[in-house]
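A short worksheet on the structure shown next.
All protein chains but one are shown in place.
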Amino acid sequence: MHGLAFDIAHLLSGGLVLISLMLLYQVRLYSLINVFAAHAVVLGLAVAWQAFVQSAPHLYVTALIALLFKGVVIPVVLYRMVQRLGIHRQIETVVGVGLTMLCGIGLVALSIMVMLPITEAADVLTREDLAFALSVVLLGLLLMVSRRNAVGQVVGFMSLENGLILAAAGAKGMPLVVEISVAFSVLIALIVIGIFLFRIRERFDTVDVHVLDGFRGEQP
Amino acid sequence: MTLPLYVIGMLFAVAVAAVPFCRWRGAASVVYGACLAACAAALTAALPVLTAPAGEASRVLPLGIPWIEAHLRLDLLAAFFLVVVNLGGAAASLYAIGYGRHERAPQRVLPFFPAFLAAMNLVVLADDAFTFLFAWELMSLTSWALVMSHHRSAGTARAGYIYLVMAGFGTLCLLLAFGVLAGAQGGYAFAAMRAEHLTAWQQTVVLLLVLLGAGSKAGIVPLHVWLPLAHPAAPSHVSALMSGVMTKVAIYGLIRIVFQLAGPPAWWWSALVLVIGATTAVLGVLYALMQHDLKRLLAYHTVENIGIIFIGLGLALAFETAGMAAGAALALTAALFHVLNHSLFKSLLFFGSGTVLVATGERDMERLGGLIHRMPVTATTFLIGCAAISALPPLNGFVSEWLTFQAILISPNLSHWGLKFLVPAVGAALALSAALAAACFVKAFGISFLGRPRSAEALAAREVDAFSCAAMIALALLCVLAGVLPGLVVDALSGVVRELTAASLPPQSSLPWLSLIPLSPQRASYNGLILLVFLLCTSTLIAMAVRRLASHAVRRAPAWDCGFPDPNPATQYTAGSFAQPIRRVFGRSIFRVEERVEMPEPGSLAPARLHLRLHDLAWEYLFTPIARAVDEAATRLNALQFLTIRRYLALVFATLVILLAGLALWQ
Partner (left out) sequence: MVQGLQMLLVLAIAPLLTGFVRWVKARMLRRRGASPLQPYRDLLRLVRKEVVLAESASWLFRVAPYLVFTAIWVAAALIPTFATGLLFSWSADMIAIVALLGTARFFLALAGMDVGTSFGGLGSSREMMIASVAEPAMLMAVFTLSLLAGSTQLSAVANFMLDQSVGLRISLGLVLVALLIVSIAENARIPVDNPSTHLELTMVHEAMVLEYSGRHLAMIEAAAFLKLVLYASLIACVFAPWGMAAAGDGFFAYLVGTGVYLLKLAVAGVLLAAFETSIAKMRVFRVPEFLGAALMLGLLGTLLLFVTRSV
């Protein structure tokens, strides 16, 4: 593979990690959703570039799905949800932004450290792709852990899923069927979570998961 | 080799002689004068060894335990630390000729000061475990006595108690470490230990024990808690010695054991040392920033510098395990350079705080201010010390940090992945601590020396005597010299470094313009001399231009302060308010800052109050539980004091049987 192709792939997947970190940095829900949309767009570009480099046309479909569903549909739905729930002014993190970012950097280091030595034999592009993908997954988990608000957790989950797609696209040869089914399952997850959110709100007047802890188990 | 021994003997003799005569009026001058002479003599003995390694020597004295004898050896490492010890010692003695006159209880200081110096010299020269431990313990005890010299002051007794406990703990750890190092044959001379080959497990135990033992003396986090209590409690020239020199002796112990006696290092040693160093550096400077007692601020800042030295040592270990001798040499040079630098500027700063104490009777910065007008020499030298310790070019603190950064920048060539990632993070911590150090010393100098006097004592301050000033000026000049001519220091260190890492930096003094090129000129170079000349020329040029072109008119007027000048000095920023933004940024997670503002009712004339509470997490989560556990155990064991004779005998008997059974099973 020649230099430029690698550079662009590197830039796009690195950009995905960076946007994952930016997700951690956001405290407001609207900006969180905006950044998430950017995340999906970059993912679409990264996958499309992989499609071009590997000349694997089915990856274009994957890219398109990412772009349409995650870049447009899901953010719009989330926007509406936040609007309907009236929680757009809420600012909520469990620990400070600085500390979360620091943890995030640590996770990126960890995933590079884990991935690079064990994939010594693999192709350069695959190696760095896997390293970045693992960091995106870990950062998505971190986002889910560090948010109180259920919408934040949904975004964390979706960005985690983006990391999986990045890994699959880099790994050369994920069948289209799998990708489409994953995409639909994510969509269904969104619907289910959305319904649940409204139900939870109706029942408890909040979507703050922290508050919900009080309702666990049998109350006397 | 004979000269340092004579010096040690002379110092002990002075210590003994000082006991009966210490109440004489002139005794202080005589004792400190003798110490000055002794340290100067030791310097003349140690310096030639550094430049011409032929001067190495060893000697066996028929002292101590009969069949072991006292082994002493003056090798390059010992010579370097001898220089550090005696440079600090000489400066402290010179300073004390003036400062010591203000001592209220000379009988509590004069006998111990020379003994303290002698003990530190002896630690560095020791070549067997017994002599080393004896001298180490003597150093701890004499410094403890010096800490306790103002035993009626508030907090001193507590500081002394904690110091004694920590020193005892440290010595115990070192004792055990030497026990492991000596091996089955029990060769307690260092030469025998070098020949001994340890298993990996034994090495691990030795490393951990040494980190606990020497580390607690040097003040690594979380073993630092005694240091900011004990160092400020002593008279200022002793504080300077403890902070500037005794912590370096602890570093010496660490280097001697880890680099020479413990055998080839494993990669995780360096990771451990690096993590300790980075944590110590950042936490030390953050703690320092929160203090408003000038001497305690300096003591906490010593913790930070120990962290920087540890980072250098950790890097050296990392490069050594990766087989990069040149990198190890660079990192070790940086660490040793910082050892020298810190001994210079920390002594200088403690001297400055001592003169402030003499002139105003205050250590609390909130009651100082405006001293630059009344104490010009102290203020100027203190300013140089502050700039040097904040790593500002072209002074010496910058050079050692620059060398450390250069060592960090060759870290991608390390083979271990964990270290590859750890080292840049450590670099970020080092950069953070350097920037925070600058904030810390802007605060220290700005609040104490600048602004308007905050108390009547600060208003009435006078410049102190000539001896104290001379000591401070000498150290300030050395700071500038070491910063401007770093090549000379690096060359002097090259022998030591080669002894420890089998490589050294290329000779620097032959380079054009005395610049500093650690690896290759394409990679990095630095020239303090040119920078200084450049700065001086440019500023002269500008000053001349302004003088020619600009208006000369100067009018003195009340301060402007946006139109609301208030003559009350209480309207100035205080030490606490200066640190507030940084406290707010970093403090919440590190100190668990609790801030509460009490505002009076509208219309009420009561003052508003700000309550502020900082927590030392090491104290609360490490030491308090241990102390509680010890208390608990003591209460339980208390019952053993009231047994019958028969039961005591039974206990002894049971112990004997268990030991014998253990022995039988072991074989």
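The chains carry the letters A and B, assigned in the order they are written, with residues numbered from 1 in each.
Just so it is clear, a residue touches a chain if its C-beta (ideal position, glycine included) is under 8 Å from a C-beta of that chain, and two chains touch if they have at least 3 such contacts.
Not measured: the values here are computed from a predicted model.
Q: If the hidden chain were put back, which of B:37, B:68, B:425 or B:618 would touch it?
A: Of all options in B:37, B:68, B:425 or B:618, contact with the hidden chain holds for B:425.
Q: Based on the whole complex, identify which of B:28, B:230 or B:391 touches the chain you can't see.
A: That would be B:391, which touches the missing chain.
Q: Identify the residue among B:571, B:624 or B:655 that touches the chain left out of the display.
A: Final answer for the missing-chain contact: B:571.
Q: Which is it among A:108, A:155 or A:193 that touches the chain not included here?
A: That would be A:108, which touches the missing chain.
Q: What residues on chain A make contact with the chain left out of this view?
A: Chain A touches the chain not shown through residues 3-4, 6-8, 10-11, 14-15, 17-18, 21, 25, 97-98, 101-102, 104-105, 108-109, 112, 116, 124, 127-128, 131-132.
Q: At which residues does chain B meet the chain that is not included here?
A: Those residues of chain B that touch the unshown chain are 369-370, 372-373, 383, 387, 390-393, 398, 402, 405-406, 408-409, 412, 420-421, 424-425, 427-428, 431-432, 434-436, 438-439, 441-443, 445-447, 450-452, 513, 515, 521-527, 530-531, 534-535, 538-539, 542-543, 546, 549-551, 553-562, 565, 569, 571-573, 577-582, 584-585.
Rule of thumb we're sticking to: only the chains that are shown with their structure count from here on.
Q: Can you tell me which positions in chain B touch chain A when the two form their complex?
A: Where chain B meets chain A, its residues are 417-418, 421, 425, 588-589.
Q: Chain B touches which residues of chain A in the complex?
A: Counting only chain A, the residues touching chain B are 96, 99, 109, 112-113, 116-117.
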